[in-house]
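With one protein chain held back, the other chains of the complex are shown just where they sit.
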Amino acid sequence: MLRTTPFHARTAALCASHAWRRWAGYVVASSYELSHDREYHAIRSAAALLDVSPLCKYLVAGRDAARLLDRMVPRDVSRAGIGQVLYTPWCDAAGKVLDDGTIARLDETVFRVTAAEPGLRWLEANAAGLDVSIEDTSDATAALALQGPSARDILERACGADLAGLRYFRLTAARIAGHPVTISRTGYTGDLGYEIWLDAADALPVWDALVAAGTPYGITPAGMLALDVARIEAGLMLLDVDYVSARKALIESQTSSPYELDLGWTVDLGKETFVGRDALAAEAARGPAWRFVGIAVDWDSFERLFAEAGLAPRVPLAAWRTSVPLYGDGGQVGYATSGVWSPLLKQYIALAHVEARPAAPGPAREREGTREHRRRRAAAHVVKKPFFDPERKRA
Amino acid sequence: MKPYDAIVIGGGHNGLVCAAYLARAGRRVLVLERRERVGGAAFSEQVFPGFTFTVYSYVVSLLRPEIIRDLELPRHGLHVLPLESTLTPLANGDHLAQWSDHDQNRRALARHSPRDAEAYDEFGRTLHQMARAVKPLLGMVPPDPASLAPGDLAGLARLARHFRGMGRGVFHALHKLLTMSAADYLDEWFESEALKGTKSASGIIGTLLGPRSPGTAYVLLHHYMGELDGVFRAWGFAKGGNGSVSAAIAAAARALGAEIRTGTPVARVLVESGRATGVALESGEEIRAGRVVSSADPRRTFLELVGEAHLPGELVEAVRRFRFRGASAKVNLALDALPDFTCLPGPGAHLRGAISISPSVEYLERAYDQAKYGEFSRRPYMDIVIPSMIDPSMAPPGKHVASIFAQYAPYRLNGGWTDARREALGDAVIDTLAEYAPNLKSIILHRQVVTPADIERDVGLSEGSIFQGELSLQQLFSVRPAPGWSKYRTPVEGLYMCGAGTHPGGGVMGAPGRLAALTMLGARR
Partner (left out) sequence: MSGATVVIGADADALVAAHYLARAGRRALVVDEREAPDAPALEPGWIPPRVVRDLALERHGLVVHAPDPWAAAPLPDGGRLELARDLARSAASTARASRRAAHRRPQFCGRMARLARVLELLYAGPPPDPLARAPGELARMAGLAWRVRRLGRRAIEDLLRVLPMPAADLLDDWFESDELKGLLGLGGVMHLAQGPRSGGTAFALLHGHVGSPPGVFRPPRSNLVEVLARLPGIEVRRGARVARITVRARRAAGIVLATGEEIAADCVVSGIDPRRTLLELVDPAWLDPELVRAVRNVRARGVVARATLLLDREPGFSALTLAPSLDDLERAHDDAKYGRVPQRPALEAHAVDEAADAAGRRRVDVHVQYAPHALAEGAWDSARRAALGDQVVALLAAHLPGGAAAVVERSVRTPLDLEAARGWPQGQMHHAELALDQALWMRPVPALAQYRTPIRALYLGGPATHPGGGIAGAAGANAAREIIRDARRGRL
């Protein structure tokens, strides 16, 4: 049996579709309703409540906690203020990304680390010689994401606090239904949104309180399918889908550096040392071999393809997660790893790795797809990520 | 009648594979098997009415997929069913389970150690990479490192390129695996005693070495070898037991035109002026053939069937030194009901997989300590499968059979093996297992105990060595079975070897038989 999250009693009752999916050994709803459509639109128009408990979470505490994380990740953790959250990848010695996640500074010497994959062993390996304690709080900590334009109003009602001052990638302590929670202004949708971290034992009352507070605002439980659409629009990559962890890669060409994942901004070569620094410094000097970009399919070309076969264009309403070749002049120049029809932008978008050579946004590409059993190519071009970036996200 | 192109001595699975490949190439082949039925150590038998035992070997992991395809074995009845899990019951009533599903496995391991659950994937990846690096060697005729022949030099150069091409990480990891003890190697990865115990057990199978002895880590790799072929699960159980593997190969060989005579022990290889010209049977009959290929182990082949007189002294010395030292026993049970394990009561998926009595490395090491000095382990390591849970046709409806592989039972037992000692070993196995499954003694209908002495007598494996000679580093690849003679050829022209005693070694794998046949057919691989 797969494990269920602390919210399962609520999510199971809501899951009319019976569409579940695995996430890190847990079952979570793919969609609650028969189609994920409304759940997606809730993210962009009202507020969606997502159970993100399967994330791996670690509490790193002690005199050297900041040193440990600074040693491990390419970003400068020492500069993070209390209450700040950093998004960062972390690498092996070859400068290839092992995982990505967030580091929240809860206190001078206390951090919460989230990761897509279990990372206790790696944290401990990095802790050699340091005075820190590392606690795996994945099971003990439940997590919800409340995302969408109404998220702030709902949350303020639920916790009775003013969140206007809580800036993007900052966190604060609060209480919901009398239970202590941590609220961070973070998320995986690229919208105004919060993530709420709480003791697993308090899961149900907190859920109930949020739903009660949110009902007047149209709060909608949302599953992974809706999230997948939103995160692609937000240009956010996903481990195992858009890149392979260096820990799992069987050959070097499967690995990616932060530069190759468009995360160069997280690499602080000014830091004297961190795992992978030498390799990354060399790569920075040389320039990365790959870029991670947004791709938009040209609608006219796409429509024409289908018209030739006597069909109307068919777009993927749920995100796909396969490798799709991209062509430039003279052959394949890259591959897209996830893509979807953006219901909001009315655009067929994808995240893609392209060889660094002709990577400046603009030049035309061709993207391969299946039309009526046959592989065909449609024109596509590189566009700026995120595809959708509303003001309210940071405001 | 047209004379035989080749005579294969021994109808074990390797002899049969060799015969089938020769027949497939249009050669006229005769297989001579001493016993009444083919199969050798891959042998099933209804020892008690209605209960089929897979008497000796019991699981399939390494059977080469190319053999399954080339000989169309599924058409001849081969069906390998998956084994789903490994359960390690522990003395305190707890257990460790390893599952083929990643999430389930991770959760099961994390209960013992979250670090081990994480390390497990990296460990698997490292072994996968090494298996990839080593696999080409299994399908290769090993070059002779001391030879200056162009073929050997080219082979060595290829080998050097291969090793140099595998990358530093893999090369060094492989070096460690080849030279370390299973215990030390696993200590570098894991902290849970039960996991280390169970993983290290695969390093001691068929060897009179303890898990703390260098050289035992290498066999860990074999578990990962099968996965490379895209086989969904490495370990499986052949429907009908391992005898059906041999039966399928025999059927394929016959269909390809090979002739198989059972109940026909060969007394001697006929050698005339340095050349093998045929065989003499124990019945006195002589059969001529262009070539003779023996699937019997090196000691039997060289020292009994050929005779020292026809061999160079160095080879005789090497064969004498070749380590057999059987250390494994089998206990096969006919059961009235399913064993009920304290750690996981009642029936369940865990009974469809392997059950391993290997609670810690120290448990195995202590079992070995006794064997070192000529006693069988009072509390042995055991690998148990309940075939009737996987293939119900193995037992009457509602009844069951259990196959228990136990170590250590040294061939050289102080005072020698007797009927009484055999039963004492059986009791030790049952008593130990009953500690974990208390209903065991009350559900046993029949039991069959097979000691190394029995294996030697019944199957012909010298000293009961299940792999026709230990799979230790100094007996592998270019030195298996003897330096200079790793290429299935022998100093006697026209005499070849094709049993598990040749590269790449033991197990129900078929590779030696196939490579020998390809060598004889002059195919360069």
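Annotations for the structure displayed:
Here the chain labels run A and B in written order, and each chain numbers its own residues starting at 1.
By definition in this document, contacts are C-beta pairs under 8 Å (C-beta built on N, C-alpha and C of every residue); 3 or more make two chains touch, one makes a residue touch a chain.
In this text, all values refer to a predicted model and were calculated from it rather than measured experimentally.
Across the complete structure, the visible chains that the omitted chain touches are A, B.
Listed residues A:10, A:38, A:71 or A:170: the one in touch with the omitted chain is A:71. Interface note for the absent chain: among B:69, B:158 or B:175, the touching residue is B:175. Only one residue in the set B:356, B:478 or B:519 touches the chain that does not appear here, and it is B:478. When the full complex is taken into account, the listed residue touching the unshown chain is B:213, out of B:85, B:213 or B:328. Between the chain not shown and the residues A:37, A:76, A:92 or A:368, the one that touches is A:92.
Summarising the interface, chain B meets the missing chain with residues 145-147, 163-164, 167-168, 171-172, 175-176, 178-181, 184, 187-188, 209-210, 212-216, 321, 323, 362, 365, 369, 372-373, 472-474, 478-479, 483-484.
Residues of chain A that touch the chain left out of view are 67, 71, 92-93, 122, 125-126, 128-129, 272-273, 275.
Criterion: only the chains that are shown with their structure count from here on.
Rounded to a whole number, the gap between the C-alpha centres of chain A and chain B is 48 angstrom.
For chain B in complex with chain A, the residues that touch the partner chain are 103-104, 106-107, 114-115, 117-119, 121-122, 125, 128-129, 132. Note for the complex: chain A touches chain B at residues 2-3, 22, 24-25, 118-122, 124, 136, 247-248, 250.
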